[in-house]
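See below for the structure under consideration.
Only a single protein chain was left out; the remaining protein chains are all shown in position.
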Amino acid sequence: MAETRTLGEFLVERGVSRRAFLKYSSYLATLMALPPSAAEAMAEGLAKARRQAVIWLSFQECTGCTESLTRAFSPTLEDLIFNFISLDYHHTLMAVSGEAAENARLQSMAENKGKYIVMADGSVPMKDGGVYSTIAGRTNLETLHETAKDAFAVISVGTCAAFGGLPHADPNPTGAVAIQDIVKDKPVINIPGCPPIPDVMTGTVAHILSFGKLPELDDLKRPKAFFGETIHDRCYRRPFYQRGLFAKSFDDEGARKGWCLYEVGCKGPVTYNACATLKWNGGVSFPIQSGHGCLGCSEPDFWDKGGFYRPLPTPLASVREHVTEAAAAGAVLGGAAAWLARSQQNAYKSETKKPEEA
Amino acid sequence: MGGTAMTTLLAQNLNSELADAVLREIPVLMQRLLDTGETGTIDLRSLPMTDWDRRQLATRLGEGEVKAFVTVGGTSTVIETQFAGVWWIRHEGADGRIAAEQVVVARAPEFLLAHPADIEAAQRRLSALLSGSAEAQFGEAGHG
Amino acid sequence: MDLLEVARGPALQVSLAIFVFGVTWRLLGLLLLPWRTDHSEPRGTAPSAIVAVLQANLRKMWPHKTFVRATVFQFVNGYVFHVGLAIVVFLFAPHILFIKSLFGVTWPALPSNLVYAVGAITLFSLIAGLLHRLTSPVLQLISRADDYISWLVTLLPVATGLLAIIQVGARYETLLALHILSICLFFIWFPFGKLMHAFTFFLSRGATGVRLKHRGAQI
Partner (left out) sequence: MTARVTASGAPYEVQGEVSDKDRLNHAMRTFLKEFGAQASIQMESCVRCGMCANACHFYITMQDPKYTPIYKLRPFEQAYSRHFGPFAPLFRLFGIAPSVTIQELEEWQRFLYDSCNMCGRCTLACPMGIDIAELVKEARHGMYAAGLVPDRLELMDRTTKKWGSPATPPEDFADIVNEAAEKYGVKINVDLPKADILVTVAPAELTEHTKALADIAKILNRMGVSWTYSSGGFEASNIGFINGDVELQEKMTRKIIDRAIEIGAHTLLLPECGHAYGAARWESARWYGKQPPISILHMMEFLAESINSGAISVKPIGSTASFHDPCQVVRRGGLKEQPRDVLRALGFEIKELADHGPLAFCCGGGGGVVSCARADPLRNRAFEIKRRQVEDAGAEHFVTGCGQCRITLTMGAKHAKWDKKTESLLELVADNLEGE
């Protein structure tokens, strides 16, 4: 529903003071590693912003991303974000509403033309006319085209939406593609992760609200503030890596001592995400802290990169069979070369002897 | 206690010497405040400080005259350290988790000051109260 | 498929196959040539051929005293980068994992920070080697394209490895991919250039060792 009040006005009516903005902004500034002084500017920006209309589309997905986001809905600071946005349509949360829900989407699109944000989770099937995922009798592709047309920006939530994710994994039976493969004429922000960190989702939206523009993105269109460093860079086990102390299996002495999980397949060094700093479940832990290597879930095709337990520096393909063939071929050519040289020598010998004998 | 948790604890008890670095930064910010009136903020949670570092810093800065609690989306604690103009602010979410932690160098932290917009709203509310229509106003605000 | 996957997958596969193919070709091409046997009666003090090969290989680890002064740079620098490469290649944890994935054998690694330092020294040593090659009149005259190519394909893995560690120039995964690709390049060039001396040095020293020890002479 088109909102005319600023967030400041809206919240003041609900008895939320500006201190809340400042506190939330301080929190976001910490999350996004913005300079502390940015918090005040951010708070001012938020107060002046309009409530943001958001349309949430779900395609080929597992609802894990939504779960992740709603897990942040404990009565804490972060739930402020839900005062900042107007979630006009959420397919999963509204599933029972049928036709009425679809109408809500169309109404919001009309009222907030060019201003609403589309948040999409899940990949879009392209094979066989996109029949593998439909909502209200329409393919995901149609829905996405229609909804994205008048959007301000599209935020791809989760690795499926950002890079194709699991549906896209080999052999990709549905011909699944990422949102960015379809939406070419609107700004796209990818917030990958399987699922993404809730604070990263809310932080990105808050950034757009307070600064009125997209955050700085990396080459995979991920907000640099959250995806600027690898898990490895920020991992508390990094010192063990430097000292060459590695767990060799999940139940050895090294694992018990909390040594680096590089050798049991941790993808931390090539995975850009904020897990090691923001952590999960209200800051309790993250996979490496819980004793398992990073799967690299915020990277494209993480499912097809040779296995979660295959250490990074090892070859992905089996080289040994080809090596045998190569050795055999080399042996044949080596033998042939030696044979050639020997027969050449014999020819020289008989040639050079001739004149003398003659 | 599992090995992992123990390691975390160990890692959190290391002295990274960041407390010293932060301490040395504070007088610089104080001088700037005196010279230009500009406030300064150090975000303690975006620095890779260990718990030990933060405890060390808190001990060194100590507590001064002012201690304020602000209840908004969880509790925030604002303490003036034993050094005038140097404030320690800890923002907690409603679940008690620390959301942000700062050292602010200012005459008073912005966070403590009432914002004109809030004053304006408050004045409206008070005026409404005085004009007798207060009940409706308070009732509405109660939702927040 | 991103660059790192290409590097870890097909690039390694192809380059290792070429490496094995080329090395087998070249080695067998040499080993299957007629071996010239020395029928002359050996000096009474001559050791067996095996012992002579080992003695020669051992003796050649160190120059004769009289040559030390004139060749001290080649000798010392040669040792620095050979030992450096050996440490970096065989005692860095990720490399041990790579070797383990190929051969199934493993051994303890050195602390990574130490390996980084050795890598840096190796890099400087290789650069010093090139400068020496470029400035020495003798080396200018006798150097072939092979010498520069072999130098480059040896330097690149060291340089890209160090870059990946300090993460300069590109993102880590790109640098790691370039590092692996540079190793692929090394594998591909190895059988065809002088890097092959890693296999032939033993035989070459051995051959002269057998010849001279047979005569009761020194090598």
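The letters A, B and C name the chains in turn, as written, and every chain counts its residues from 1.
Simple rule for what comes next: contacts are C-beta pairs under 8 Å (C-beta built on N, C-alpha and C of every residue); 3 or more make two chains touch, one makes a residue touch a chain.
Computed from a prediction, not measured in an experiment: that's the story for all the values here.
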Touch partners, limited to displayed chains, of the chain removed from view: A, C
Touch criterion as defined above, residue of C:L30, C:L54 or C:I99 at the omitted chain: C:L30
On subunit A, residues whose C-beta touches the chain left out of the figure: 333-334, 337-338, 340-341, 344-345, 348-349, 351-352, 356
Touching residues on subunit C - with respect to the absent chain: 25-26, 28-36, 38-41, 43, 56-57, 60, 63-64, 66-67, 70-71, 74-75, 78, 133, 136-144, 146-147, 192, 194, 196-197, 200-201, 203-209, 211-212, 215-219
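Everything below uses one rule, namely that only the chains that are shown with their structure count from here on.
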Chain occupying the most central position, where position means C-alpha average: A
Length of the line joining the C-alpha centres of subunit A and subunit B, rounded to whole Å: 33
Touch list for subunit B against partner subunit A, complex: 3-4, 6-8, 10-11, 41-43, 45-46, 48, 70, 72-74, 76, 89, 91, 93-95, 97, 99-102, 110-111, 115, 117-118, 121, 140-144
Subunit A-touching residues of subunit C, taken from the complex the two chains share: 1-2, 4-5, 8-10, 12-13, 16-34, 93-95, 97-98, 100-102, 109-115, 172-173, 176, 180
List of subunit A residues in touch with subunit C within their complex: 230, 232, 241-244, 246, 262-263, 269-270, 300-301, 305-306, 310-320, 322-323, 325-327, 329-331, 333-335, 337-339, 341-342, 345
